[in-house]
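Have a look at the structure below, then the notes.
Of the protein chains in this complex, all but one are displayed in their positions.
After this line comes chain A, so read on.
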Amino acid sequence: MSSSSRALVLNLYKVLLRESQKFNSYNYRTYAIRRVRDAFREKKNVGDVHEIQSLIHRARENLQIIQRQVTIGQLYTADKLIIESSGNQ
């Protein structure tokens, strides 16, 4: 991976995690963070330029989904889960 695309991927990773953190729902938030981490870890050794490009494209699509869904979650909130009270989060 060239250094420029490496920086791009790292940046995408950070933004995805930052946006996932904003999910209001405990389950969506923890899932999004876990899924983003695991997906980047799983693909960290991909060397093929075309595959990297398509993965970047997918990550960008997912980022947009996360951003839209975070907004919706903030519009329609629910009470926190029992597990979020006792210093778990």
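The rule is short, and it goes like this: a residue touches a chain if its C-beta (ideal position, glycine included) is under 8 Å from a C-beta of that chain, and two chains touch if they have at least 3 such contacts; residues count from 1.
Convention: contacts and distances are computed from a predicted model.
Per the UniProt record, the absent chain's protein name among "Protein phosphatase", "Adenylyltransferase and sulfurtransferase MOCS3", "DNA replication complex GINS protein PSF1" or "Cysteine desulfurase" is "Cysteine desulfurase". Interface residues of chain A with the unshown chain, by the touch rule above, are 23, 26-28, 30-32, 35, 38, 62, 65-66, 68-69, 72-73, 78-85, 88.
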